[in-house]
Structures are given as structure tokens and as C-alpha cells.
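Comments concern the structure below.
Heads up, one of the protein chains got dropped from this complex, but the rest are sitting where they should.
Chain IDs A and B follow the sequence of writing; residue 1 opens each chain.
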Amino acid sequence: MVAWILAVGLHGIVTSRDLIHQIICLVVVQSSTYVLLLGVGYVTGGVAPYFYDISQRAKAVDPVVQALTLTDIVVEAAVTALLLSFAVQAHKRFGTLDPHELVEFRG
Amino acid sequence: MTLMGTLQAVILVLVAAGALAVARARDRVRQVLLLSGYGMLLAVLFFTFQAPDVTLSELAVGSVALPLILLLAIFKVDKARDADKARDADQARRGRR
Partner (left out) sequence: MSQRQRLILFSVAMAGLAACFGWAASGLPGFGNYPGPYGPVILHDAVAQTRATGVVSAVNFDYRGFDTLGEEFILFTAAAGLSVVLRRLRGEREREPDREPETDNSNKPGTSAAVKVPALLFTGPTVLIGWWLASHAQANPSGGFQGGVTLASALALVYLAGEFIAFRRLSPVMLTDAVEAAGAGGFAVIGLIALAMGLPYLDNFVPLGTIPGSVSSGGTIPLISFFVGLEVAAAFTLIIGEFLEQTLLIRRGLWITSRSSWSPGSSPSACMGS
């Protein structure tokens, strides 16, 4: 399942000829890591790790991987925004979003 | 299989289909809208994984903030291309005269 999302996203990046399309595929690739982390931490029959109104001894899913995923999502957003600004700048400079054409402008 | 297990399986399949749809879409704006829906599917999946915290985060970031930023960037790139086209057309017209 995780492998599927990863493969679909990677294939999208490799075959794409559009920087923005590649960035969106990178978002898909990243989302596979969330599914992996949460899938690993899940405990059958467990409750969410919030003990506001339930017993502290209730069986709960792993909070550590959830915290990891939480920061993962925010970092993803920041990285995507930064990449997008590069794409916009590249488009401004060279008038194209096709990485194949961008190679010509090296140096 | 329990009710929760069935629900998780169904949403996992939906997420898989969503990922494929996002990666295959060629039109940028359509892709962003698909991404927004995909983010919402992921949020539901995380909810069934008993992670309300991550659900909220994914809803806010994955299906609202990211598509908004992407749409703005796409709009900007498309507009720039239109402007370039208009200028090229103008220059071509003036060149002919």
C-alpha cells in the first residue's frame, strides 16, 4: 500500500515534464511516509492517545509516530512552498517549467 | 473483520486510487483540486488510524493551505505566459508593419 503510493508518486516525478507537476507528485510521495508511520503505530482496538475523558489504562495507539507524522506534514508544506518559489523563479528567468529545457541554461 | 478494519481497508483503497489520480492528472489546476480531495481522504484514513491530531493537521495543510499556495503559483505562471504571449504577438504585429 505504502509502496504503491511511493511508486505512483515517483513514476509521476520521473515521467513529468512540468516542474509544478513534479512538486505535486513529491507531495504524493511524502504522503506515503505518513501512511507508513501511522500504519506501523496502529494497535488493533486501540484508542487515540488522549486521556481527557477515558481511563489512562485504556489500550491506545502509539503517540510517538503520531508526533513524528505531525511535524512531517508541516515540514512538507514548508518544503513545497520553497520548491514552488524556485519553480516560479525559474519560470521567470527562462520562461519554461520543463526541466528538459532548463538544462540548456546551465552555467 | 471488524467494522473498523473494513472501514480502514475501504479508505486505503480509496487513498490508493486517489494517489494514482493525482499523479496521472496532466492539467495543473485539475491536479491541484484532486490533491485537495486526496488530502481529505488521507485525513479520513488518519482518523480511522486513531490519530485525530494528524487528521486536523492534514486537513488544514493538505487540503487547504497547500492547494491554495499551489493555485497561486500556477495562476502566476499562467499569467506570466499570457503576458509573454501578448507581448510576442504585439511585437510580431509591429514587426510586420
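As a working rule, a residue touches a chain if its C-beta (ideal position, glycine included) is under 8 Å from a C-beta of that chain, and two chains touch if they have at least 3 such contacts.
Keep in mind that this is a model prediction, so the values were computed, not measured.
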| request: Determine and list the chain A residues touching the chain excluded from the picture. | output: 3, 6-7, 10-11, 14-15, 39-44, 48-52, 56, 60-67, 70-71, 73-75, 77-79, 81-82, 84-86, 88-89, 92
| note | Touch rule applied to chain B and the missing chain gives residues 51-53, 55-57, 60-61, 64-65, 68-69, 72-73, 75-76, 79-80, 82-83, 86-87, 90-91, 94, 97
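In this text, only the chains that are shown with their structure count from here on.
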| request: Just give me the whole-number Å value for how far the CA centre of chain A lies from that of chain B. | output: 12
| Along chain B, where are the residues that touch chain A in the complex? | 5, 12, 15-16, 19-20, 22-24, 26, 28, 31-32, 35, 38, 42, 45-46, 49-54, 57-58, 61-62, 65-66, 69-70, 73-74, 76-77, 80-81, 84
| query | Touching chain B in the complex: which residues of chain A? | reply | 1, 4-5, 8-9, 11-12, 18, 20-21, 23-25, 27-28, 31-32, 34-35, 38-39, 41-42, 44, 46-50, 60-61, 66-67, 69-70, 73-74, 76-77, 80-81, 84-85, 87-88, 91-92, 95, 97
